[in-house]
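Omission of a single protein chain aside, the complex is shown with its protein chains in their original locations.
The chains carry the letters A and B, assigned in the order they are written, with residues numbered from 1 in each.
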Amino acid sequence: MLKKLIEKSQIKSPWIVHYDCGSCNGCDIETLACLTPLYDVERFGVLNIGNPKHADVLLVTGTVNHRNKKVLKNIYDQMSDPKLIIAIGACGLSGGIFKEAYNVVGGVDKVIPVDVYVPGCPAKPEAIIDGVVEGLAKLGELQQQNKTDAIAS
Amino acid sequence: MSKTIIPFGPQHPVLPEPIHVSLTVEDEIVTEAVPAFGYVHRGLEKLAEKKDFNQMIQVVERVCGICSMIHAMCYCEGLETLMNVEVPRRAKLLRVIWSELHRIHSHLLWLGLYADAFGFESVFMQFWKIRERIMDINEATAGNRVIVSVNQVGGVRRDLSPSQLKWILDEITVVEKEMKSMESTMLNDYTVKKRTVGIGVLTREMAYELGASGPVLRASGIAQDMRQLKYEAFDELDFEPVVEQDGDCYARGVIRFRETMQSIDIVRQAISRLPQGDTFVKVKGKPEGEIVTRVEQPRGECLYYIKANKTKFLDRLRIRTPTFANIPPLAAMLPGIELADVPVVILSIDPCISCTER
Partner (left out) sequence: MILDTLHLTKETLREEVEKMKSKGYRFVTITCLEIDEDFVELLYHFDKDLELIHYRMQVAKGTTMPSVSTIFFAAFLVENEIYDQFGIKFDDLVLDFGGTLYLDEDEEEVTSTPFCRYSVKRK
C-alpha cells in the first residue's frame, strides 16, 4: 500500500535537486526562475530541495569538467532508484560553446546516463518545465521496469 | 572546545553555484575559512586561440550569463580602440540602456537570493517576480531572456523602435513602483536587520587593501565606480556612485537596492538623450596591439587585457572579473562569525563562481 502511494506521489509531485556543473549561470538562473511566481512549478507539485537523497529528479546545467565530474557522480549515486536525470542547455547536452576548451569533458551523458535533454542557450523556463513533464512519463516506465525486475529476480 | 571542520558546498541549498569552503569551527564560531575552486573552470581564455575575435564575443558573453552584455561590451570596447573605430553615438547609448537593464536584473536576482539566504522566502519570490519584467524587455528587444548578444565590434546588432522605447519606460516605471513597495521590508524590517546589521564587517581600510570592488567596496565607504571612467556614453549621463559607510551585510544590501533605483534613472536619461543615427559602423582589418579596458559590472570592476597581433586570433585574452577580486575580502570576513551567518556573508559579496574561474 505504502509502495503504491510512493509510486503515485513520485509522478504527481516529483522532488527536484539542481546541480550546477560548469554552467555560465544562464541556464542556472533560468532553472531558478521556474520556481518563482511567473512560472511557478510548484503548482504542478514540483518541489525543489537541497538533498539528493530525497530527490527523484536531478537537473544538471552546464558542462562537465574534470573536477566536478566526481561531484556529479557522487550526487547521482546518492539518489535512490528510480531516478530521472535531465540535462539542461547546450552545455549539458554536448559541451556547447565550451566544447573545445581544455578543461571540459563534454556533455552530462559522458558521466551519468541522461533521460531528457533540454536544448537552448540558455534553455527557456518553458522548455525546462516541458522537459520535466516529459520526463515524468519516463519515470513511470522506470517504475514499471523496476517492478518486473523485482519479480524476475 | 575542540575544532571541527565543516565542509560547505560544492552542492549546497543556498548556493546556486558550486564553491567549496572548508570552515574550521570552534563552538559555533568560524576560526578559519579556506575556499577551494575548480568546479566551474572551463579554460575559457584559452579559447581565444581556437575562435576568431568576432566569435569570441559569444564566448565572453558566456563567462557569466548574468552580466553577459557587460562582458561583451567591455571586450568590444577594447577591440574598437585597438582598431580605431568610432562607434556611433546611438549605439553607445543603446549599449548603456541594455547594460543598465542587466544591472537591474542582476541586482534584483541578488536581492532575492540574499533574502532566501536568511530564509525570507516570500521576499525572494517578490523580487524575482519584479525581475521578470526586465527579462520580458530583454526578450522582446533582443530575442533572448538572459544572454542578449547585442554587441558586435563597431556597434550593436539591434535597434530599439520608438514604441519599444516607450514600452521600456512604462515597464521600468512599474519596476520602480514595485521596488518602492519592497523598500520598507528590505531596509527596515526587524528580522532582516537582525540577520544582517553588524555581520561580516569589512572596514574601509581592509576593503581598500584587500582589493574589494563594486558594491562590496562602496558599502565600506569608498566611492569608486568604474562608470566614473566615462566609458561608452557615461560622459553625458548624470550619476553619483552610491556609498554606504558601515561595511556590513546590511550596507551591501542597501547599496544594491539603491543602485537598482539609480540604474532605472540612468535608463531614463539614456532614452531621453537617444539621438537618431546608425547603430553600427562597418569594421575592416584586424586588431593589433595591447589594451586594458575596465567596466563596472553589477558585481564590481571588470578588467580585460587584450593582446592582438593582426591576425584573426587574439594572442592573449585575460579577464579579471569582480568576484575574483572579492574572494580575498570574503576570506578575511569569514573568521570570527557564527556558523549560521556563513551563507549570508558568502552571498553578500554576490559571488559569481563562473566568473571567478572562467
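As a working rule, a contact is a pair of C-beta atoms (placed from the backbone, for glycine too) under 8 Å apart; a residue touches a chain by one contact, two chains touch by 3 or more.
Note that the coordinates shown come from a computational prediction; the quantities given were computed from them, not determined experimentally.
Engineer: Which candidate, B:F37, B:W167 or B:F239, sits in contact with the chain we can't see?
Structural biologist: Candidates B:F37, B:W167 or B:F239; residue touching the omitted chain: B:F37.
Engineer: Which residue from B:Q55, B:T81, B:Q152 or B:T185 sits in contact with the chain not drawn here?
Structural biologist: In the full complex, the listed residue that touches the missing chain is B:T81.
Engineer: Taking the entire complex into account, which one of B:K3, B:K166, B:K180 or B:R318 touches the absent chain?
Structural biologist: Looking across B:K3, B:K166, B:K180 or B:R318, the contact with the absent chain belongs to B:R318.
Engineer: Identify the residues of chain B touching the omitted chain, counting contacts across the whole complex.
Structural biologist: 34, 36-38, 41, 43, 45-46, 49, 81-82, 208-211, 224, 226, 228-229, 288-292, 294, 303, 305, 307, 315-316, 318, 320, 324-325, 327-328, 331-332, 357
The rule we apply is simple: only the chains that are shown with their structure count from here on.
Engineer: Using the average of all C-alpha atoms in each chain as its centre, how far is it in Å between chain A and chain B?
Structural biologist: 28
Engineer: What residues on chain A touch chain B, complex-wise?
Structural biologist: It comes out as residues 19-30, 32-33, 36-38, 49-52, 62-63, 65, 67-68, 71, 75, 97-98, 100-104, 121-122, 124.
Engineer: Over in the complex, which chain B residues touch chain A? Could you list them?
Structural biologist: Per the touch definition, chain B meets chain A at residues 10-13, 16-18, 38-44, 46-47, 50-51, 58-59, 62-66, 68, 109, 112, 124-125, 128-129, 132, 135, 144-147, 352, 354.
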